[in-house]
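Excluded from the complex is one protein chain; the other protein chains are retained at their positions.
Lettered A, B, C and D in written order, each chain numbered from 1.
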Amino acid sequence: SAKSEAGGAAAGEEAGAVKTGEGISGNTITLGLLGDLTGPFAALTTEENQGVQLYWDQVNEEGGVCGQYTVDFDTKDHAYNVQNAVSMYRQMTPNVLAYQVLVGGSHSAAVLQNAESDNRLMVPSSATEHLASSEVVLTPAMLYNLDMELVMEYMLEQGVIAKGDTVGMIYLEGDYGEAAHKGAEAAAERNGLTLVASMVKPTDSDMTAQVNDALSKDASAILIGSVPGHTSSVATVLQSAGADVAMGGSWPSYSSSLLANTGGDYLAEHFYAATMATTLEQGKGAEILKAYEEQHGGAPETNQVAMGYGIAAMMHQVLDRACENGDLTPEGVVQAKKDLGTLTSDGVMPEMDYTRLGESPTREAWIVQLDKEAPGGLKTVSDGLYTSENLSE
Amino acid sequence: MSRQPLLEVRDAEVRFGAVKALDGVSFSVAEGTIHSVIGPNGAGKSTLLNVLSGVYRTHRGSVHFRGEDLTRLRPDRITRLGMGRAFQNLALSGEQTVLDNLMLGRQSLTRSGFLTCGLGWPSARREEARHRERVEEIAAFLDLDEHLGSPVGELSYGSQKRVEIARALAMEPSLLLLDEPVAGMNAGEKRYIASLLKLLTSSLDLTILLVEHDMEMVMSLSDRITVLDFGRPIADGTPEQIQQDPAVIGAYLGTVQEDADV
Amino acid sequence: MSETTITAPENEVGKPPAGARIPGPTRGPGPRWLRPVLLGLTALVVLVIPLYLEAYWLQLGFLIAALAVGAIGLNLLTGTTGQLSLAHPFFMGLGALSYVVLAGEPAETSLGPVIGFNWPPFLAMIGGVVLAGLAGLLFSPVSARLRGLYLGAASLALVFIGLHVLNSAQPLSGGYNGRPAPEFSILGLSFGGAEEPPVVLGVAMGRAELQWYLGAAVLVLAMWFAKNILKSRVGRALKLIDGDPLAASVVGVPVMQYKGKVFFLSSVYAGLAGVMYALAIGSIAPQSFDMGLSLDYLAIIVIGGLGSVGGAVAGAAFVTGLPQVLQNFAPQLGFLDALGLTTAHLANFIYGAAIIAVLLFKPDGLAGIWRDVASAVRRRPNRQATRVSPGDRGLPGASPTDDSADAADTTGHGRPGDIPGAPGPSTATDSP
Amino acid sequence: MLKVSDLSVTYGNTLPALRGVSLEVPAGGSVALLGSNGAGKTTLLRAVSNTLRRHRGKAVSGSITFDGEELLRLDTAAIVGRNVVQVPEGRRIFGRLTVEENLRVGGMRSGGREAARARDHVYELFPRLKERRTQRGQLLSGGEQQMLAIGRALMAGPRLLMLDEPSLGLAPKIVSQVAEVVRAINAAGTAILIIEQNANMALGVADYAYVLERGQVSLDGDSARLKQTDEIKHLYLGHSSDEGGAPAPSLVGKSLGPWKEGR
Partner (left out) sequence: MSETLITGLSLGAVYALVALGFVVVFKASEVLNFAHGSFVIAGAYVTARTHELLGFYGAVLAGIAAAAVLALVVERLLVRPIRDAPVISLAIMTIGVEVILNTELIRRIGVDIMPLGQPWGADAVSILGSNVPVNRIVAVIVAVIVIGAFLLVFRFSPWGVAMRAAAEDRETAELLGLNLGRISMVAWLIAGILAGVAAIFLTGAPTPGLAPTLAAVVLRAFPAALIGGLDSVPGALVGGLIVGMTEAYAVAFQSELEFLGRGIGEVMPFLVMIIVLVIRPQGLFGRKETARV
């Protein structure tokens, strides 16, 4: 009369030689895509999901994970609401093998403890030390502090800023912004820069006061560890002031659509940032672009598609390994990630090293500038992947 | 009983901006009597009641009730001392039933607080039951029993007036303040209320301070009358004296009432 | 004492028809048997549900219970006393935070150390409730001073302050990402998935099952307390404060004190809701206690029916449950992709439309529907009633046997509080 | 001009408040409507102005015509548009508006010049209002509010003016003034339908009267004639002191002992 054991799936079922459990039924692996489809990050989530889909479609066509399992998705929307994220996580977990996408810093943090006890490998969309310290997390990017440092080192190297300069910084409330700030401080100290920093909230939209503050102190650049809207506002204020000041940003701080706004021209000229996934005008990026255009009949707005593609490729590696190990249970998947240690994604993203918990999986990235002409609005300006030996440990 | 008046108002003054709504008003009300206050519209009668029940503060003067100074007390404290009031403009809880409105009159007689009520403590239940019984008695007395379960807002104006009176009675006051209790009632109903008030003073040792424009009722019921005009007392005396007072006739009565064909 | 007899009249104008029945004034709608039967059935359903439903639904149930508890408290304040408050997320957040700090263990996080006192969870729960209540007490002088929308706005400030505190007081709250909420346990019964959970009728009583029962128990207590309040002298006083505060004070209600107390009470409810909310989510994050939650709460009490306890519960189920249910069942709808919509969009649309629909068709909320249904059931037996005897002209009183008037009035009435917006009895009653 | 025929009204699902009421106000006539509390007088006015639905009531049968046009089908504003205006029960002044603004609302339908003239006229009638011009309605005394309510309706320049207990709360001297005003308005061609508990006044003002009892017309006739009826004398005119008259509603069998517990 009563319901069966919690979870329902036939745990320990043997299919061939591979042990499977929750998240697999028959020959179908279900991966979770828990993102923000209606909230502030809807568009980003959508493109990331499309990239994921693009990759797995190809794999499924070619025979699937270790030639046997096709991958399917359980897609849910938490609308950038933590409470929703948690309850949806609970609902999805019995049916998914791992989380291919889990959007949101505090959202990922809120489910982290559960994910650890449930053995669900997950790919969050943020790169904090907190998340990177967990065995079940595949941090998809350089930690925010190193990312900021990297951009600054590049700008120094190019002579956009010089040692001894004053630089302004605007960073977002929250651990992303704080980490970026920390990185900027480290780089500033190393290079004898004076940092004028102000913290802002997601709901702020007018950066006049902050920029004026920096300009009045003769800043030669303004760094941004915040959201694209703020980047755009900074550019607008600089442009109105007739300033000629460089800008550097963290990887979540820009979006190609900024080019169309007031201040867009200023950005195209003055703004530098790093990206973890290849731009779409070069190398592997071009291939992804082509595949995307075939499927959707137009170019994507950002290179978030490449990001999705890259993390899917890494997940593929992990699943293949787990299959090889004969254990495709959630536990087996986490174990496979540990076994592998280092993951590659066919040049879509830098090689990621997950062996040292709490540390950045990579220390290199592409440096980009915004460009109206380039697909996805970005062009790579560094000579391939860029790194600097100055970065903090 | 001592000879001390139940209520004594001395030299009360209330100002609203430039308007003096009460200006040097003094009078006293003896226990067990019906004392009326009359005067033209806007003379300050309701203001006087507002002072007595603590809604307005006097700028000058004092009010003593059973020898106790009321001038600084909050309305709810004054009510606890035994003053009940029916309002001129209905001040009932329109969406609550008549019974609930009458039970509101028991507010100052009951004690149960948030905790005891919320927990349904036996003491709270017992209190409720006891007071409800009494309230039903009062309702029957005012012919409201058929309406007990109706939301007050659905009653006709006249019936709502009766609920007002009943609620004031439910306060078990020793001094009852009535502000135009029979406005909106016809002659027969007025007479009914008048006889009821008479009965109450004799049977319950009730003292009544009555504000009313119905001269027939005032003259027949009152033991004593105070007349206000522009906030100032212009006369004070027995009904007979007042009826003859030329100042009162000029300011208030117009022609002598006597069934004049208006 | 005095049996007065005055000459009997020839006729009785203004008197009710003899023998008119007094409708039971404090009874709710519906026939007498309806209530106990429904209560019994509900209790049974609540008890057996965990034997059948998946954990996810049980957890959703617990979340709904948490919000329902908060909504009941808010309803006492806003629905009954007319004091609009948007500050509920603040008090919830405070309750949740206190619980987490009191029951939690000190720990190191990437943002720095966090404090914890390791109290037994039950004590920590009480602590959370008490602290939220105290905060309510602190704010109550302000709340007693303000009315209507102005109070609403002032209380909104608390939400922003609360968010700010949660974000900045990292050693307590864990900062932006929050911190995990320690599992509840009581009388040695651990909710956090004990090694060997007790088994009832073949079903393991895990976290979800136990939480379900906890939620049900707390909710029942919260409802019972609120209902008792509403039908007591306190409830009547609160309703009068809403309508006419001056009259209330003359009638003997210490208005300021009551406004303060009801604010306190509602923050106690909110604190309790906050603790449950933390348990339901498993962690606290500042984001959970933002203005969106304030608005959800308002939607809950209005959709449920202002001032109605049962309505608050129904509203909570509606507002919390609907979007989740929709996301679960909407994938079956294939046309979405064609429109470029996701199920999440659809869920939002339906949620918004449902709010609108409820208000359009039943401005007094779900509680109004219940009242209608119940009184329809009640009315059926004595349908015959209201026939009109026509043309009964003559002198007043010349028709002493006015039968039709007698026969009627067994219906209607006794439906307190459901004349939405009906103008009060006097010119002085303004709505907040 | 106004013709109510066979009108029945119910509120929610209670017993009918009006049952087959028929009544007529001729053009330029003045008619009084008497009746005890709860008889249905106010209900009748609500039906004419079509505000019943606000009180969860509705006309279940019958018709109300004004100059031959069915009013039950028009909405309130349109009815006022036909110059049928009422002074509602319980004054209902706008508490947060000043005296002057209250009057402005009343005169909104007529032109500025005309409204100004009407306002001066009202101030002439009620000098008290002029003194209180800038005071908010809420803070007026009861009687002042009543004056304002009447004045406000006069501003609208009605063809049919319906007054629901205009004498309520007014001092005797003012009552006679109001009566004169109403008579003057009537003399100037406005038809009057007046509800009054002060039957003395009502019958003085009106030519014809109806008595409503428990939702039905129980008596009607010329004012002068009705005044002589025993019932009217007894119930509506203050003739209690008449030795012959019996006292009205009774306290028979009623008592109220003191509350057993002291304070």
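Rule of thumb we're sticking to: contacts are C-beta pairs under 8 Å (C-beta built on N, C-alpha and C of every residue); 3 or more make two chains touch, one makes a residue touch a chain.
Predicted model only: the values in this text are computed from it and were never measured.
Visitor: From the touch rule at the top of the page, work out which displayed chains the omitted chain touches.
Guide: A, B, C, D
Visitor: For the chain not shown, which residue from A:202, A:283 or A:347 touches it across the whole complex?
Guide: A:202
Visitor: Just name the one of A:287, A:301, A:331 or A:351 that touches the chain not displayed here.
Guide: A:301
Visitor: Based on the whole complex, identify which of D:54, D:73 or D:133 touches the chain you can't see.
Guide: Counting the whole complex, the residue in contact with the absent chain is D:54.
Visitor: Among A:239, A:253 or A:317, which residue is in contact with the omitted chain in the full complex?
Guide: Candidates A:239, A:253 or A:317; residue touching the omitted chain: A:239.
Visitor: For the chain left out of this view, which of C:53, C:205 or C:246 touches it?
Guide: C:246
Visitor: Spell out, residue by residue, where the missing chain touches chain C.
Guide: So the residues of chain C touching the missing chain come out as 78, 84, 142, 145-147, 149-150, 152-154, 156-157, 160-161, 164-165, 167-169, 244-247, 250, 291, 295, 298-299, 302-303, 306, 340-341, 345, 348-349, 351-356, 359-360, 363-365, 420-421, 423, 427-428, 430-432.
Visitor: For chain D, which residues reach the chain that was dropped from this view?
Guide: The missing chain touches chain D at positions 49, 51, 54, 76-77, 80-81, 85-86, 88, 92-97, 101-102, 104-106, 108-109, 136, 138-139, 152-153, 156.
Visitor: Which residues does chain B use to touch the chain missing from this display?
Guide: 46, 50, 55, 87-89, 91
Keep in mind that, in the parts below, only the chains that are shown with their structure count from here on.
Visitor: Multi-chain contacts in chain C: which residues touch at least two other chains?
Guide: Residues 1-2, 4, 6, 13-15, 409, 413, 415, 419, 422-423, 425-428.
Visitor: Can you list the chain B residues in contact with two or more other chains?
Guide: 80, 89-90, 143, 154, 158, 186, 188-189, 192, 195, 199, 203
Visitor: What residues on chain D touch chain B, complex-wise?
Guide: Residues in contact with chain B: 11-12, 14, 34-39, 42, 55, 89-91, 128, 132, 139-147, 165, 168-176, 179, 197, 199-201, 204, 234-240, 247-251, 254-259, 261, 263.
Visitor: Considering only the defined contacts, which chain B positions touch chain D in the complex?
Guide: Residues of chain B touching chain D: 16, 39-43, 45-47, 80, 82, 88-90, 109, 134, 137-138, 140-141, 143, 154-159, 161-162, 169, 172, 179-180, 183-192, 195-196, 199-200, 203-205, 213, 215-216, 252-255, 257, 259-262.
Visitor: Where on chain A does chain C make contact in their complex?
Guide: My answer: residues 1-3, 5-6, 8, 37-38, 75-77, 79, 81-84, 86-88, 90-91, 105-106, 109-110, 113-114, 128-130, 133, 173-175, 178, 358.
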